[in-house]
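Below you'll find the structure, written out as structure tokens, and then a few comments.
Of the protein chains in this complex, one is absent; all others appear in place.
On to subunit A.
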Amino acid sequence: MPYDRDHVVLEAEQVTNISSQEYPHQFPNDTRKFGLEAFRENLQVKIWRVSRDEMEFDLVGLDASLANAFRRILIADIPTMAIETVFMMNNTGVIQDEVLAQRLGLVPIYADPSAFTFKTANQAPTDVNTIVFDLQVRCTRKPNPGPGETDPDKLYQHHSVYSGDLKWSPKGDQAEKFADDPIRPVHSDILLAKLRPGQEIHCEVHCQMGMGREHAKWSPVATASYRLLPHIVLKRPITGDQAERLQACFPEGVIGIVEEDGKRVAKVANPRRDTVSREVLRHDEFKDLVELKRVRNHFIFKIESSGIIPSSTLFSQSIKHLMHKVKVVMKAVEAMENSMVEE
């Protein structure tokens, strides 16, 4: 098969044409343009769905290296606040201190990271680098349960400790600063521990700023991923019952059947919905009729925020972060160049 410049090819047992060869001097008599100008001409953005915590959009016309950089930054490089230190005053529940602390750490904390700074190991906690929560829950018996009652909800008060039990304790000017949008766990219904009458958890937790590359609890996204747009090629018209069998090889909506000259003909309706299961290649009748490909520069991004930063803001932050990285290196390169001239 001749090399396909724009598609990754999916065969039954292997994936071919994987790497992009879109660089100067790669093809004889190449008329394609490269570099910035071509990038500006080709880039397309299409946003499909946006909600507070989730968004799906397409980036078309860029290299995987750039798309992957945006994805990596989303996961590992955008700072948030998360519980880092737990001061355990009392814990008589069955969940061990260190397990409880680990669970606390993973609770997303709704706090604007831009209002805080990083705290280094030798810095003391202050109102600009630390958020304090108190957690004090004691389980007691409810009065007069019915005879033979086994439902813990009816028997005990506070038998479950939820993230909503974390009470923010504002320090310095935090109370004024965040009056309109108080700091709190994003979700109040995350189960942290279970207690029985007489058991108690009492601790103070300190949140600090960090990045996902150190621990996933600081990642602002539940996940951020992309996939390449599927591209299905029907090499010859597929009609009648065969068209229906072809349709059955794909998820709903991928293959449509239209009437043409009194015949039912299969057409690719919405390749976006394909999961690229490659089921079609398992059928001998379709082996030579269908080609499965993916468009190499069409990225379908999905960002799922952990709820701290809105999903639509996250992507712009990711781009800005890469620009910042470039700026820092550029400055250093210029400094190095100047010092070389001096020598």
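Points worth noting:
What we mean here is this: contacts are C-beta pairs under 8 Å (C-beta built on N, C-alpha and C of every residue); 3 or more make two chains touch, one makes a residue touch a chain; residues count from 1.
Here, contacts and distances are computed from a predicted model.
Taken from the listed names "Ribosomal RNA-processing protein 43", "SAGA-associated factor 11", "RNA polymerase II subunit A C-terminal domain phosphatase" or "DNA-directed RNA polymerases I and III subunit RPAC2", the protein name that UniProt assigns to the chain not shown is "DNA-directed RNA polymerases I and III subunit RPAC2". One of A:59, A:243 or A:292 touches the chain omitted from the figure, and that residue is A:59. Taking the complete complex into account, A:48 is the one of A:3, A:27 or A:48 that touches the chain left out. Among A:3, A:23 or A:87, the one in contact with the hidden chain is A:23. Across the interface with the omitted chain, subunit A contributes residues 23-25, 34-36, 39-40, 43-54, 57, 59, 62-63, 65-66, 68-69, 72-73, 76-77, 79, 117-120, 211, 312, 315-316, 319-320, 322-337.
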